[in-house]
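A protein chain is absent from this complex, but the other protein chains hold their places.
Let's look at subunit A:
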Amino acid sequence: MISQTPYSQLKRDIASKKHPILKIENLKKAFGDNVVLDGFNLELFEGENLVIMGKSGSGKSVMIKCLIGLTEPDSGYVEIMGKDLLSLNQTELNELRTEVGFLFQGSALYDSMTVRENLEFPLRRHKQKFGVVNDTTPLVEEALNNVGLLSAINLMPAELSGGMKRRIALARTLILKPKIILYDEPTSGLDPITSKEIIELMRNIQRQYNTSSLIITHDVDCARVVAERIILLIDGINYAEGSFNELSNSKDEKIRAFFKN
């Protein structure tokens, strides 16, 4: 499953065939004296799964929130599907957001709404993408079917288990059929079996819709299964990048620490 070609060649291969759909250059962000990102770079190529690993508190969530306009970086350049993210106005940003799905670390389901209403919510403002939709039921059902939870359509989030919540959140992300999906720790807080199910879902989605995925995780199993490439975020920079095999066999202590179980 994991290719034996050296990483540098792998990356060259990908880069020669595809163009980056998402690009971050020299991203910097500090909260007061707390410098979180100090010149972070990455390129996400079309159709690939890129995993970002980093310690808790290393700024992974801050970085991924900069990609969707939830956090404003201090400096740097972010390009998504050829557009300079930081120069977009609100309308253009919202339009771009229909192409970029975001799975929140804690699922972030609206707990005053049913599962159906949760899924319909993104459709309220993004109807232009599908034309005018009078009946959203087929879209909602398709998204729920994709995550195997059609039966939960009328439940409230409080009635769902953690794993089910994560799947509903994934369905809510998918309902707009995004080209890029940003996953913020899709398996955190879940047991190993449920984690596997979520990972399997992520791979199915990628195959079915040919999405490009940026996956933040510190779950080694998740990284092993989904990652084509891995970037390590340490001290606010992209400290190292490589394939799973290369990184897990690295001589650098800081890098190896991630892969010890």
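What we mean here is this: contacts are C-beta pairs under 8 Å (C-beta built on N, C-alpha and C of every residue); 3 or more make two chains touch, one makes a residue touch a chain; residues count from 1.
Everything that follows uses one rule, which is that contacts and distances are computed from a predicted model.
Trainee: Can you match the unshown chain of the complex to its UniProt protein name from these: "Acetyl-coenzyme A carboxylase carboxyl transferase subunit alpha", "ABC transporter permease", "Sarcosine oxidase subunit delta" or "Fe-S oxidoreductase"?
Mentor: "ABC transporter permease"
Trainee: In the full complex, which of A:26, A:41 or A:105 touches the chain missing from this view?
Mentor: Result: among the candidates, A:105 touches the missing chain.
Trainee: Given the contact definition stated above, which residue among A:94, A:137 or A:249 touches the chain not shown here?
Mentor: A:94
Trainee: In the complete complex, the non-displayed chain touches which residues of subunit A?
Mentor: 65, 68-70, 94, 97-98, 102, 104-106, 108-112, 121-122, 124-126, 172, 176
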